[in-house]
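A protein chain is absent from this complex, but the other protein chains hold their places.
Here the chain labels run A and B in written order, and each chain numbers its own residues starting at 1.
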Amino acid sequence: MTAMTPLAVSRQRLFPLDPGARELCAALYERACNHPIISPHGHTDPSWFATDACFDDALSLLVTPDHYVLRMLYSQGVALEDLGVPNQAGEVLVEPREAWRCFASHYHLFAGTPSRLWLDATFEEVFGLNVALNAASADHYFDHINACLAEDAFRPRALLDRFNVAFIATTEHALDDLEHHQMLAAQGLSHRITTTFRPDDVLDPDFPGFSNNIATLGEKTGNDIGHFQGYLQALRDRRSYFRSVGAIATDHGPIDPMTADLDPGAAAKLYQRCLTEQASAQERCLFRAHMLTEMARMSLEDGMTLQIHPGSHRNHNQRLLQRFGRDKGADIPTRVSYTDALAPLLNAVGNEPSLELIVFTLDESNYSRELAPLAGHYPALRLGPPWWFHDSPEGMLRYRRGVTETAGFYNTAGFNDDTRALLSIPARHDMARRIDARFLAEWVMEGRLSEDDAFELIDVLTSKLVRDAYHLDQRPLAP
Amino acid sequence: MTAMTPLAVSRQRLFPLDPGARELCAALYERACNHPIISPHGHTDPSWFATDACFDDALSLLVTPDHYVLRMLYSQGVALEDLGVPNQAGEVLVEPREAWRCFASHYHLFAGTPSRLWLDATFEEVFGLNVALNAASADHYFDHINACLAEDAFRPRALLDRFNVAFIATTEHALDDLEHHQMLAAQGLSHRITTTFRPDDVLDPDFPGFSNNIATLGEKTGNDIGHFQGYLQALRDRRSYFRSVGAIATDHGPIDPMTADLDPGAAAKLYQRCLTEQASAQERCLFRAHMLTEMARMSLEDGMTLQIHPGSHRNHNQRLLQRFGRDKGADIPTRVSYTDALAPLLNAVGNEPSLELIVFTLDESNYSRELAPLAGHYPALRLGPPWWFHDSPEGMLRYRRGVTETAGFYNTAGFNDDTRALLSIPARHDMARRIDARFLAEWVMEGRLSEDDAFELIDVLTSKLVRDAYHLDQRPLAP
Partner (left out) sequence: MTAMTPLAVSRQRLFPLDPGARELCAALYERACNHPIISPHGHTDPSWFATDACFDDALSLLVTPDHYVLRMLYSQGVALEDLGVPNQAGEVLVEPREAWRCFASHYHLFAGTPSRLWLDATFEEVFGLNVALNAASADHYFDHINACLAEDAFRPRALLDRFNVAFIATTEHALDDLEHHQMLAAQGLSHRITTTFRPDDVLDPDFPGFSNNIATLGEKTGNDIGHFQGYLQALRDRRSYFRSVGAIATDHGPIDPMTADLDPGAAAKLYQRCLTEQASAQERCLFRAHMLTEMARMSLEDGMTLQIHPGSHRNHNQRLLQRFGRDKGADIPTRVSYTDALAPLLNAVGNEPSLELIVFTLDESNYSRELAPLAGHYPALRLGPPWWFHDSPEGMLRYRRGVTETAGFYNTAGFNDDTRALLSIPARHDMARRIDARFLAEWVMEGRLSEDDAFELIDVLTSKLVRDAYHLDQRPLAP
């Protein structure tokens, strides 16, 4: 049962079965592959690119940082300790090889998941492996991957070149000093590798340490955060600091997409109550909601694209949080609504064609009901690509089928990989390209698009939209 | 890039790709085409049919009144002024030809939308155009369409004949004098062209001018609207006035589908509070909710079909509303629920097989969860066809796939085009027929229906259901 079996990653995976559609899909996919990868939103570690050091081993690169992998194994009774995940004290209780064997022997659990498709593609295309991962091949995998990682060709920047990544953005909190991004800027690389401004720590009164964070923000920017205007100026200054190392976007992760547009006096009073921790839960929500509109106004000033990723109930499993910390696969989506929630922000700035505002969702029921109609009306608004649990073949098909008829193609924002798993980046973009090619091919065969439309649209979906959405269109891209 | 290219509208568009299903689909579609068009709910202008005057030009017929078209162009930064949309002062800032060129040069934005499929079918089948619309062909289109519109064959009634429209209903508010419908009745045409009673203006205390509207209602009907019974009698009289020019249905557009069934004393008190503008927001909702049940009781008396179209957040974009008015593509759906909301009304009259109550939704999550189970239980209830944003190939497929297994086919209501775009009527009905034929063909090939079932059902879906739902079954239909 755990003998060595071939690893067969189909060249035509995810293509449609109808012979005519399949042939057209292949041609469209081939055209998509001409474009470099643009990765405008993700969570890779900037130190990788700044230092360009070799990666340690297969486990710490492919397993322990990947919350998709951890949660599936955990859901089937595998202890995170047995996978080599460090606990909150930083202790690791098993050897990496042993943890890798545990992962390998449970690899069948991933059947049917995008993780399996990404990993198999990575194994074959990045590492040249040709047997399937299971208990029997675990050691072979571990040794082979580790040997590769010791080579210069597998250093982070070499991988960016090999993967044809023209642009990649990481994500840092507002108070981050951007040490590694400063190094990258000093090396002249910030046009290709940059950061994203993620200010939840200084915008959300429910964020741990909010008041202290604001004090630090004041210190770092030299503004008097004791009053609202000083706070706004501090935020402007911090955005500017992020832009100085190439940042082109901000990102926001509220629990819901509520926005507000208070008059300046009311906002200033609310700020005081939040800062001094006198605000009620409702007032804290309202402040967070108002600050999203302030951020949108600043985006109109400084040209940074604004991204909203709402609706994740973070750290649902308290025991896991206490033992292992955040981002271990215990964030669970909740139901959200956009139509009423976004109205204040959109009435404030949604009519501005020069603003780029990208909204994501974990609640797919909003695709056809709220988000496609909103994106299909407001000039400033785009709908972001399928996110997180929905960044998958079925998720992408539901997205295209649910969104396109109302929003068209041009009110979407291209693809994001949104990943901390560097090696999965080409596999993730490849999956999106395959699904887009399939979707277009099927609609051509059904007489819903012309073949000319489809060849134009595959370029639009792969390249034009992401460049437009992040104002990358006029920038020369490496390599 | 903007050369003349052929316009190729596939004869087999929207058919399934499997060869067997495709052949059966073609046969079913051909059978559907034998039926005349019945359009029991829509928003065409009754003056067109009453006066039968020639249409002005391509722009005012095809672009400026079509909120689907306007919103897509607006979402991509096209100013409504540049499309020749009059502002609130009635001013138009560009020449029609210039506006048409603007439309034509942005026509690629519609790729993948039903608007594109409807328009292309209209261009080819109604106007005989054989090149695609783009910047290069803009003038050719404008001149050719305008020349056609000057011909008698393109007058409104001639188009109804050409489109094989046996019945069409417009929609007028309760206080409308129905001038043009009176003209049609005087010409003996009200069996074919009639109105629909849409009394939101006198039922919803949040409707602008509610109290004045009720006063006008009293004057028009000669009832004392100072007390609730007089108000109810005035509504009955007004329904009767609409029926006198052929109306067979009422239509209601509340923000949510809440219903109530108050005892007469409580309803009368609530009426007084609403009429005198003392009612709270909650009381105004309750009154609106109760009046839907009163309308259903009147439908039981007078046989008018009752339609509910809930869940649209109207005029989401305030700046656009102020500049251009309503119906410019800025109405956005919201999440609604039906199970608890409809319980009072359904417990009052839902067990009556002679009542025809048709519920629509913009929130597709209700198809399988609430609406199919409700329609699959209550004798009075039917589920309306996919509405507005969901009146599209994918929307129709989601509807059939989400509804049929629980509600069957017979608890649905046939197709509505619900349009103010007269020329799109044949294209919209054609799309519905193609999708129904496709759906039935696929289920036959999968052994879920017999071929005999499918040929019977295509007649049911195209003709029987709409006739039953609007009590048109015993009426001879023109032409």
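Keep in mind that, in the parts below, a contact is a pair of C-beta atoms (placed from the backbone, for glycine too) under 8 Å apart; a residue touches a chain by one contact, two chains touch by 3 or more.
The shown structure was predicted, so the numbers you read here are calculated from the model rather than taken from an experiment.
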Residue of B:Arg13, B:His377 or B:Arg420 touching the missing chain in the full complex: B:His377
Sole residue of B:Phe15, B:Phe210, B:Trp443 or B:Tyr470 that reaches the chain not shown, by the stated touch rule: B:Trp443
Full-complex contact with the absent chain, from A:Leu93, A:Val131 or A:Ile332: A:Ile332
Of A:Thr44, A:Ser365, A:Asn416 or A:Ser463, the one touching the omitted chain in the full complex: A:Ser365
On chain B, residues whose C-beta touches the chain left out of the figure: 18, 20-21, 337, 339-340, 343, 346-347, 350-351, 353, 365, 368-370, 372-379, 381, 401-402, 404-411, 442-443, 445-450, 452-453, 456-457
Residues belonging to chain A that touch the chain removed from view: 5, 8-10, 12-18, 71-72, 74-77, 108-114, 117, 132, 313, 316-320, 329-335, 362-365, 389-390, 392-395
